[in-house]
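Okay, handing you the structure first.
Here the complex is missing a single protein chain, while all its other protein chains stay put.
Presenting chain A:
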Amino acid sequence: MSTPSEVPAGLPAAPEFVEPLQEWHRLHVRMLVVRPLNEGLAMLVPILILLFTGNGEKWRLIASGATAAAILGFSYLIWRTTRYRITDDQVELHTGLLTRKQLAVPRDRIRTVDLTSKPGHRIFGLSAVRIGTGQQDVPGTDGLTLDAVTKQEAERLRLLLLQKGVTPKAAAEGEHAEPVAVPESEVISQLDLKWLKFAPLSLSGLVAIGAVFGVLSNYADDLGLHPVQDLWEWLFGNPSLALFAGFLIVLAVVGLVLSIPLYILQFWNYRLTREPDGTLRVQRGLLTTRSVSVEEQRLRGVDIQEPLLVRAGKGAKLAAVTTGLGSKGESNLLLPPAPLSVAHQVSRDVLKVGSDPTTLRLRKHPFAALRRSVFRHVLPWAVIAAGLALWAPSWAWPIPVAIIPFAALVGWDNYRSLGNALDERYLVTRNNSLVRSTVALQRTGIIGWRIQRSFFQRRSGLMTIGATTAAGAGIYHVTDVGESHGLALADEAVPDLLRPFLIDSTVDGQAERNA
């Protein structure tokens, strides 16, 4: 925890200023309705069924009334017990009825502010505010989330909470300009309808089909129908190639058709801006709108992701490597699937560099890495084939055998992806085939190394170097790099960290090889 008097050395002390906001606040009353709307849609169904299936018998009315009242009552209790306030140096949130929870986040540790409005929120003009700190996200926890406050309040919180992050001076200046007068922000990128051609390539349609299918079959299950099982049994009952092919084609077509509205749903009004308070802000969404602000100083790099088909169409999406973002719903997205050239340009603008580090010429990894990559991709299918040949009906084992050539191709492509480079500020590493990912990680953001050498890697003189960092995934790998080159890379990327140990280990390594 810190006090406002604790100013980094070299900066003038911040002028004293008093926040207008010290008293406790409640979430907005309208959340009573919004929360059940967003989270309790599933509950609505049983209530309606209860209401409409009978002929207005008394107990049905009472039961549905009681359910509705219970939901509202529960929301009311949440609302009643949740309070937040923003003091000079921290944000406090008190919540919970049976288990009281008190959260306090020092304001100078706030790295991101994520405003999300689901359709339920938007009807009532509300927004949920998630405040992210440098702490790594624990899956399943929400961090500090205010669900929900009015849109104006959310906007005000965003400006207020991120101002202090830059320098106390900027915060003080911002104080004079009331948040109502929105300062100018520089647009880095916005949605271009031409990008829609990447929607089908990103296979999001298939994912959507899966999701819709899941929900529908859930309801069908409740009604005593088992469509999936029936379909499956029927398919296996009459195995025919034409049927299987037809099924795949239908799936592909529906996926293609669905992917475009889905892209629009997610990325409508997409805008990436640089705000005057030193944050990068991504806004997007048609029904559920989202605004994610990331403190620019805390940006540790970018990740260019190219799913296989999008890559074939010369496209990519861009994600931020930063601390304080939840893992939910691609909150780190900087650019939706778009042409690769746009991705490079955005990356350059975001990182404020002359040329995008991810366009650096990457150094190839040794040939032994190809062998390992192909072997690793083929092996599981070979094992499955062997297992099926032993224990399954005779038609089963050719399927994995037929997949093996493709697996080998993926392994080869995976090797082609491997590469690494270093410039004055960034370590660049590229991995994977199905979703190729090129990460540019700030060298100053590297806070340690994990260097792995498996038995087989040692035999072929390879190692996998992991650069650990507080941001993003926590670790970024340079896979199957040659031993001496890998160590030289790590040593150069973060000078003086590895060196004292390197001398011992290279001597050891030499001894090992000589023996």
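Everything that follows uses one rule, which is that a residue touches a chain if its C-beta (ideal position, glycine included) is under 8 Å from a C-beta of that chain, and two chains touch if they have at least 3 such contacts; residues count from 1.
Simple rule for what comes next: contacts and distances are computed from a predicted model.
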According to its UniProt entry, is the unseen chain "ABC transporter", "YdbS-like PH domain-containing protein", "Mannosyltransferase" or "Peptide/nickel transport system permease protein"? "YdbS-like PH domain-containing protein"
In the complete assembly, which of A:Trp59, A:Trp391 or A:Phe455 touches the absent chain? A:Phe455
For the chain left off this view, which of A:Val33, A:Ala220, A:Leu309 or A:Ala470 is in contact with it? A:Ala470
Considering the whole complex rather than only what is displayed, give the residues of chain A touching the chain that is not shown. 109, 134, 136, 323, 447-455, 458, 466, 468-470, 473-475, 494, 496-498, 500-501, 505
